[in-house]
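Following: one structure in structure tokens, then a few remarks.
Every protein chain of the complex appears in place save one, which is left out.
Coming up: chain A.
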Amino acid sequence: MSTPEALGLLSLVQWLSPAFPTGAFAYSHGLEQAVAEGDVRDAPALADWLADILAHGAGWNDAVLLACALRGEDLAPLAGLARALAGSAERLHETEAQGAAFTRAQAEMTGSPLAPLPLPLAVARAARGLALPAGQVIALFQHSFASNLVSAGVRFIPLGQSAGQAVLAGLHPMIAALAARAAAATRADLASAAFRAELQAAAHETLDVRIFKT
């Protein structure tokens, strides 16, 4: 059963898996700072923190950018928006470095060179060629983002592996709903209320002992 949809889904799952060499494991999106300050000490607090980032923070804005790019909007101005939205040095590094690594891996697999883009746009560019609905691409992108942060939480809070996976499973309904909403979103829907997460992501730059790059 190798329909275009089935093959597309396998490609997307591959690109968004922890094995794909974007180096995602090194970035905590400011979670390390939130844990160090005692804001995220357990599974319920991690679930709240992730839910707010996904619905009201950079997670949502990445979803909107992804939707715009999947719709066929020009990538260069979207990349400018992605950079302008990055609230601090490490946020910018996180999206650019992972986007560049993703692009490099794609280019090596396909043999055709590509200019680097911030992560959601690099993923969107690759996913344009897959026969998948935007909502599905966005849902899997958000899931991969959340999954990476859960494993950062598991290592650093620390949490048991199963407790971490329960947090991720608990976010599934929300991710599905957000992705469906984001699929129809335009740049006018860019929005952020995760002000303290932005603040803490900047505070991470001066954290004394750091395991994560962000």
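In this section, a contact is a pair of C-beta atoms (placed from the backbone, for glycine too) under 8 Å apart; a residue touches a chain by one contact, two chains touch by 3 or more; residues count from 1.
One rule holds in what follows: contacts and distances are computed from a predicted model.
Matching "Electron transfer flavoprotein alpha subunit apoprotein", "Glycine cleavage system T protein (Aminomethyltransferase)", "Urease accessory protein UreD" or "Cytochrome ubiquinol oxidase subunit I" against the UniProt entry of the left-out chain gives the name "Urease accessory protein UreD". Per the touch definition above, the residue from A:57, A:135 or A:164 contacting the chain not shown is A:57. In the complete assembly, the contact with the undisplayed chain comes from A:81, out of A:81, A:117 or A:179.
Contact with the omitted chain, checked across A:13, A:89 or A:115, is made by A:89.
For chain A, the residues in touch with the chain missing from this view are 34, 39-40, 45, 48-49, 52-53, 56-57, 61, 77, 80-81, 83-90, 92, 190-200, 202-203, 205-206.
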